[in-house]
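Note that this complex is displayed minus one protein chain, with the remaining chains in position.
Up next is subunit A:
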Amino acid sequence: MQKRSIVPILYILFLMLPIYWLVAMSFKTTNEILSGFSLFPQTFTLDAYRTIFTDPTWYWGYINSILYVSINTVISVAVALPAAYAFSRYRFLGDKQLFFWLLTNRMAPAAVFALPFFQLYSAVGIFDTHLAVALAHCLFNIPLAVWILEGFMGGVPKELDETAYVDGYSFPRFFVTIFIPSIKAGVGVAAFFAFMFSWVELLLAKTLTAVAAKPIAATMTKTASSAGYELGLLAAAGTLTIIPGAIVIYFVRNYIAKGFAMGRV
């Protein structure tokens, strides 16, 4: 039993190495980075972080990203809940085809759609808004949310629905007060995945914004090219992008551990 735990330990060590390197580099001066190899920062500095927290073009990048990711997560989960219910409880004309079609939208390479998306959202007049990015990310997040929630809902016995109707619950009241709480873990996991894929996607986010809703990633690439190669600053900005994700995982850690019960049918 004890011998087995070496595998996860080694794996986690492997995962942490590049992250350690990024964090270590963010505390080094540019001089130290370029002058040679050092395992630990020799001249510990917080300059890179100071730049990011005092310069609005930097910190607004983070705020913009968090805004559109949050809007996207709320929209994705909210519309996916009734749809997943329909797929899990009813048979209707074209249900299987519709389900597969939804999944196909995860297969479309974002690189293909960048230009048409730009044209579409310009035409609708919401280019460079948080809503534009949030809606565009629905393309791949809604299908995934439907898929995950449908899995969780399949694990809830149908008798629950029937009992509620016998007790005189209307459908909306049953759905909100009984059904959704019974798949809390599923909602958590779906929201986690929606957050994750929206937070890490950059190609569409960059294409659909210019100034007002510019994501942190766009700020990073711009700085990397205009100011030469400021590795320390880049590393600090990168380190800060890990934090929101880490907070979100912390909140859903028990759902991931216990729940994640897709396929528990």
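Definition applied: a contact is a pair of C-beta atoms (placed from the backbone, for glycine too) under 8 Å apart; a residue touches a chain by one contact, two chains touch by 3 or more; residues count from 1.
Please note the rule applied: contacts and distances are computed from a predicted model.
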*Given the options "Phosphoribosylformylglycinamidine synthase subunit PurL", "Cytochrome c biogenesis protein", "Sugar ABC transporter permease" or "NitT/TauT family transport system substrate-binding protein", which would UniProt use as the protein name of the unshown chain?*
"Sugar ABC transporter permease"
_Residue of A:L46, A:L115 or A:V176 touching the missing chain in the full complex_ = A:L115
*State which residues belonging to subunit A touch the missing partner chain.*
4-5, 7-8, 11-12, 14-22, 25, 33-34, 36-37, 39, 75, 79-80, 82-83, 85-87, 89-93, 95, 98, 100, 102-117, 119-120, 135-136, 138-139, 142-143, 146-147, 151, 196, 199-203, 216-217, 220-221, 224, 231, 234-235, 238, 241-242, 244-246, 248-250, 253-254, 256-265
